[in-house]
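A protein chain is absent from this complex, but the other protein chains hold their places.
The first chain written gets the first letter, and so on, giving A and B; residue counts start at 1 in each chain.
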Amino acid sequence: MTTTNPVLAHPASPLKRVTNVTRLHFANPWTTLGLPWIILGVILAGTLTIWWLIFSALSPTERVGALNGTEFGGSSFFIFIYMMVVAIQAISITFPFALGYGVTRRDYYLGSSLAFIILAVIYTTGLTILAAIEKATNGWGMGGSMFAPIYFGDSALGRAYVEFLLLLFFFFVGAAIATVWVRWKATGVTVFFIIVGVLLVGLIALVTFTDSWFVVADTLVDLGIIGVASWSLVITAISAVAGFFLLRRATPRNSA
Amino acid sequence: MDDSRPIFAQVAENIENDIISGALPEEGQVPSTNEFAAFYRINPATALKGVNVLVDEGILYKKRGIGMFVATGAQEQITGARRDKFSSEYVRPLLAEAEKLGINSTQLTQMIAKEAKNS
Partner (left out) sequence: MTSTIEVHNLTKRFGKLIAVNDVSFSVTENKIYGLLGRNGAGKTTLMQLLTGQEFATKGTISLFGQAPVENAKVLQNTCFIKESQRYPENFRPKDVFTTAPWFFANWDPKFAERLIADFRLPLNRPIKKLSRGQLSSIGVIVGLASRAPLTFFDEPYLGLDAVARHIFYDRLLEDYANHPRTVVLSTHLIDEVSNLLEHVLVIDDGKLIINEDAETLRNRATTVVGMKTAVDTFVGARKVLHRDGIGGLSSVTVAGLNESERRDAKAAGLELSPVSLQQLIIQLTSTDTKEFEVSA
């Protein structure tokens, strides 16, 4: 029988290596796509049930405008916070796994970032579609508003923009937290939150002592939600870059 | 494979035994080193070493592109070599054991004759 010597594998192109990691995140998309949508569905069902209960208790005349305040609700906010959880889970578990497959940290981070961006696009599209359905059914037949919270503005495009950026924000902040975890474990994360806490308190103190709350309020109003969302990109970018550099020295120690 | 001799030597001896018994006939092909390795559950390099010992002694030879074959006259060669060592490998220990048990060489010779008649 002829024996073959191992061929030193042709290194896959840099792009292929990165996209392989991205594919890895979608190989079994339960945590990234399955569960969040199911939870969202459950929240929607729950919300609709509550609205319906309210509706059935009211007379037809009272019903009009009964759910007027629901656009101030935050039931769809959950999905954004949850993205942070998804990012943390994805990185803390797939990082040691990917290292085992011979993936470099650089390729891993780039591939994962790409995965997050794709997820953000998917979720934004989904939310936009749900908002459109909501509008078309006149608030699910009850005048309620879940997918078009007032906070996100009036236009569908504006909402989509804000949602996309918010999703990215939570993904990359989550990713940054995850890299702190991977690198320094519980101690690291605790220290991280302490530092963040101190910074926030410091900022609040600064604003209070210089009596500049009205400046803050004015700026926010001037910026509008679109402006605020655009500025959040700064933090998103900082988190993304920080995560990359933090991961460079992370090891799978004790991750097994 | 419990013998305390090097494994490759044990492999060589086993092949020799098969040649003497006729299981591996002269001018017949022997299994490849990989097959020996798998069979004895040893590293192929060790199996190769054992085979090479026999090649060096002229008991096996290689046909390019086909495999290993038993050389003509291999049986004679092996049996001859073993006959030479028979004295030191079997007779001496036999005498030593007999001495331990207080059996002298005359009694020993009688025993051998008796056993030969019975077998």
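Keep in mind that, in the parts below, a contact is a pair of C-beta atoms (placed from the backbone, for glycine too) under 8 Å apart; a residue touches a chain by one contact, two chains touch by 3 or more.
None of these values were measured; they are calculated from a predicted model.
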Of the residues B:66, B:96 or B:116, I need the one that contacts the missing chain. B:96
Out of B:37, B:59 or B:74, which touches the unshown chain? B:37
Absent-chain interface as seen on chain B, which is shown: 1-8, 33-34, 37-38, 40-46, 49, 85, 88-89, 92-93, 96-97, 100
Tell me, which residues in chain A touch the chain that this view leaves out? 1, 3-12, 14, 17, 20, 23-24, 27-28, 30-31, 89-90, 93-94, 96-97, 99-107, 248-249, 251-253, 255-256
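One rule holds in what follows: only the chains that are shown with their structure count from here on.
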Between chain A and chain B, what distance separates the C-alpha centroids? Give it in angstrom. 74
